[in-house]
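A protein chain is absent from this complex, but the other protein chains hold their places.
On to chain A.
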Amino acid sequence: MPPLVSLLLKRLLGALPVLAIVLVGSFLLLEAASGDAVDSYVARSGTLDAEQLAQLRQEWGLDKGPAYRFKAYATALAQGDLGWSTAYQRPVGAVIPERLPITLLLMTLATTLAFFIGSLLGVIAGASPGSLRDRFLSVTSLAIYAVPGFWLGLVLIVIFAVDLRWLPVGGIESIASGKSGFARLGDIGAHLILPVTSLAMVYLALYLRLMRDRMGEIWHEPFVQSLRARGIGHWRIVWRHVARNAVLPVVTMLGLQAAAMLGGSVVVESVFAIPGFGRLAAEAVARRDTPLLLGIILCSAITVIVANLLVDLAYGKLDPRVRTGR
């Protein structure tokens, strides 16, 4: 087995107890919420008589207790079956693959953008702490960080989609456009510009500040003083020594942010009408669709574990002192 795969498996196995706790916790939370999937169904589809209500509850297993339902869910899960979505009347295993890739794409693009631009600006600010350039970037980033993502999204829509009409208002691609290949890719790209920007902007500020602050500290370290004394150029010190050392906590943050991004995508996906994972999760809660919500949480947890594994691997590459345990 290649070391990477065995490492991944080891991590997943290690995460099993955490996954179990998360699943039980979410299950109990949703059970504790008042009203069930049938109440939600009726609100959307009009009232039913008592006989029909009882029949539907029986069909969806809602006439039995939570213990029975959880046991049934866990048994099916152990066999690789994610259960049946009451809201969509389809297997959860069919609903999730439609949505997950879209959110992963959105997250990956936003995180990459935020990480690279954020740390780059952080380097520029941190290259000379206290300078005008540094103060300008720090204050601007703080202002952006204070803006909620959905509000930024709405403002971007009004400016670029409604007033200027450069970009689409929402959706993931043009509806039934018949486009394929690069034309379709370009179309999806155009639809993603605004949501990726509004999701990235907030986190960009975070990376910028983290990078800048860490660099500010490193400038005071003796080895930097000695590099200076040896007459090495300013920007060479910035890039090869200060920035490289400062990037480590930023990479750690990258892993932590993967989870936060999933959460942030709920709002951005609603604002931009993107059929992603976050919106699906909100829908699952509103419609008391326990199997769907548990499936979503399971997949999110695995996504976060994988993201953190990748971060750890990158960490090892960046800092020879830290090699992941074999």
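For this structure, a couple of remarks:
Keep this in mind: a contact is a pair of C-beta atoms (placed from the backbone, for glycine too) under 8 Å apart; a residue touches a chain by one contact, two chains touch by 3 or more; residues count from 1.
By definition in this document, contacts and distances are computed from a predicted model.
From the set "Twin-arginine translocation signal domain-containing protein", "ABC transporter substrate-binding protein", "Thiosulfate oxidation carrier complex protein SoxZ" or "Electron transport complex protein RnfE", the protein name that UniProt assigns to the chain left out of the figure is "ABC transporter substrate-binding protein".
Checked against the full complex, the candidates A:Gly35, A:Pro101, A:Gly130 or A:Gly233 give a single residue touching the omitted chain, namely A:Gly35.
Touching the missing chain, out of A:Val123, A:Leu152, A:Ile172 or A:Val311, is residue A:Ile172.
The chain not displayed touches chain A at residues 33-37, 39-50, 52-53, 86-89, 95, 98-99, 154, 157-158, 161-162, 165, 168-172, 175-176, 270-273, 275-276, 279-280, 286-288.
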